[in-house]
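I'd like to ask some things about the structure below.
A single protein chain has been omitted from the complex, and every remaining protein chain is retained in its original position.
After this line comes chain A, so read on.
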Amino acid sequence: MIRRLRHISLWTALTVSLSGALYSAAMLYGIRQDNDLIRQLMSGKDVAVNKVIGGEPELRLARAFYFKQKHRYDEALSTLSLVMDKGDQKFQAKARYNLGNLYLEQAIQQAKAMNINEALPLTGLAKQAYRQALALDSGNWDAKYNLEVAMRLLPEMDRIDMPDEESKNQKSQLWTTVPGFPRGLP
């Protein structure tokens, strides 16, 4: 009886470990395929959308990278926005840094074309993205540098409170309390 049990358990263990090996091998193959796609995107060749849709966030990040290289900013932005809160902290910091670069590059282009109204909000968004990236990974020197570029482009000033603000208020209050002219009697 014990021999029979041992025999059965040996076969079960063999089946389980072999299926584990098969699963790991399949995973390795999948990772290899995805890495090939990432390399292809980085070398400047597009891949089919359906391969990216169900895939890992790294694939989308690679596709956004590709779009940015080709100056297709809107598509890059929509792709990046899908992976913002995916992956681990390091990955999120990377995604936010790339998002900052995306905004800043557009802001610089708009500023060059003297479209200041478009450039200002874009720079603000870039700064916000870099700040978030640095909060996640304070050792990201590229983000530090580019944040400084953005901050020089749109310097931040403390709001200066005018010392005579209060007296102005008082004056305006005075005016509102001045009574109108009395109506004459009929």
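Observations, loosely collected:
We adopt the following convention: contacts are C-beta pairs under 8 Å (C-beta built on N, C-alpha and C of every residue); 3 or more make two chains touch, one makes a residue touch a chain; residues count from 1.
Note that in this section contacts and distances are computed from a predicted model.
The subunit not displayed here is recorded in UniProt as "Nonribosomal peptide synthetase MxaA", chosen from "Tol-Pal system protein TolQ", "Sarcosine oxidase subunit gamma", "Tripartite tricarboxylate transporter permease" or "Nonribosomal peptide synthetase MxaA".
One chain of the complex is left out; on chain A, the residues touching it are 7, 10-11, 13-14, 17-18, 20-21, 23-25, 27-28, 31-32, 34-35, 38-39, 41-42, 56, 58, 61-62, 65, 68-69, 91, 94, 97-98, 101, 104-105, 108, 112, 130-131, 134-135, 138, 140-149, 151-153, 155-156, 158.
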